[in-house]
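This is the structure, below, for whatever I ask next.
Below, a portion of the complex is reproduced, with chain positions unchanged.
Chain naming follows the written order as A, B and C, and within any one chain the residues start at number 1.
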Amino acid sequence: MPEDSIFETKGVKKNFMFVCNKAPYGTIYALEALEMIMISAAFEQHAVIVFIDDGVFQIKKGHNTKSTGMKNFSPTFGVVSMEKEDADEDDEIDMVWRIVVEKESIEARGLSEEDLVLETEVLSSGELSDLMAKQDVILTS
Amino acid sequence: MKLGLLVNEGPFNHQASDTAYHFAKAAISKGHQVLRVFFYFDGVNNANKLSEPQSDDRNIVKMWGELASAHNIDLVVCVAAGLRRGLKEEVLADGFRISGLGQMIELGLAADRTIVFGD
Amino acid sequence: MRILNVVNKSPFERNCLESCLRLANSGSSILLIEDGVYAALGNTAKSTLIKNDQKNLGFYVLINDLDARGLSEAPMIDSISRVDYDGFVDLVVDHDSIHSWL
């Protein structure tokens, strides 16, 4: 737990869901949401990072922002994957991260799993709907 | 009940900050506690003390500051989002403080309900 | 767990109400606020979005935002309940978590 805590949250365990639903680069939401996801790791909570709608374009392979002058945040998803693996492997930490995409969203956009920079669980709308109903804190941007 | 609010958009340009304010006021009047309002993305601009709306319009920056001091609400502006946008101590309005993104996750843990207001 | 879904964008301009309707859990609630209140109108090209709901969702609309937009007297979809900011707070308290469809 980071040092600057004010509220008493010791031992509190919650299910967080980060909903990534915006296209990358046209707006900053994808990038700053990613910063939020990275910070959350320090709190060792269960988290589902879910890509729906245009958010699936965030994890499309091959981003090259050079000629637009913008910052390419695609590599950070590799760090997200590592955080997830670390949590999975460390038995002493009670923390599970899931990385999920909605099947209907990638299909509507002509994408398949091979197009994505991350290994993800592909869930149908119905399955995702059930998963959403199990979350305590849902953060969108 | 303990509530946590997130405001993702700047004042005036989007209604998000107005809605969050009226929600917070209603919650307090019903006996609930607003632990913290965390300002992220363009939401950091809600803390700009130089904001000077027309005389026939509401002053969103002041409204938040006054609500916070009357009801002990922790108004936190994200340091990273603020740096990018030039919202720093130099222009920070009364009642707000600047801190890290961790304060948002901590709020999610401490509050019974977390509500996001944005675009 | 019961989720309160909050939609604040016009169904004519954005896809977020459609995404919410697709992904909302059966039996959960949807509150329309800000420009989202236009989805509550009963006689528009987008009225069927809510009228065709098969998931038994509970629909609510924020009166204050209807008033602001001159829609207090406009024809509304029957199944939608009106709430004010106090009612918004009650909905938040009565549900287990809140999903803002931004």
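Just so we're on the same page, contacts are C-beta pairs under 8 Å (C-beta built on N, C-alpha and C of every residue); 3 or more make two chains touch, one makes a residue touch a chain.
Just so we're clear, the structure is a prediction, and the values are computed from it rather than from any experiment.
**Student:** Taking the shown chains as one copy of each kind, please give their copy numbers in the entire complex.
**Tutor:** A x2, B x2, C x2
The rule is simple: only the chains that are shown with their structure count from here on.
**Student:** Calculate how many whole Å lie between the centre of chain A and the centre of chain B, each centre taken as the average of the chain's C-alpha atoms.
**Tutor:** Distance between chain centres, rounded to whole Å: 24 Å.
**Student:** Taking each chain's centre as its mean C-alpha position, how far apart are chain A and chain C in Å?
**Tutor:** From the centre of chain A to the centre of chain C is 26 Å.
**Student:** Which positions in chain C are in touch with at least two other chains?
**Tutor:** Answer for chain C, listing residues that touch two or more other chains: 97-98, 100, 102.
**Student:** Can you pull out the residues of chain A that are in contact with at least two other chains?
**Tutor:** Answer for chain A, listing residues that touch two or more other chains: 136-138, 140-141.
**Student:** Which stretch or stretches of chain C touch chain A in the complex?
**Tutor:** Touch list, chain C to chain A: 1-3, 15, 19, 22-26, 28, 96-102.
**Student:** What residues on chain B touch chain C, complex-wise?
**Tutor:** 1, 3, 8, 15-16, 19, 22-23, 25-27, 29-30, 32, 113-119
**Student:** Inside the complex, what are the residues of chain A that reach chain B?
**Tutor:** Residues 2, 4-9, 12, 14, 16, 28-29, 32, 35-36, 39-40, 42-43, 45, 136-141.
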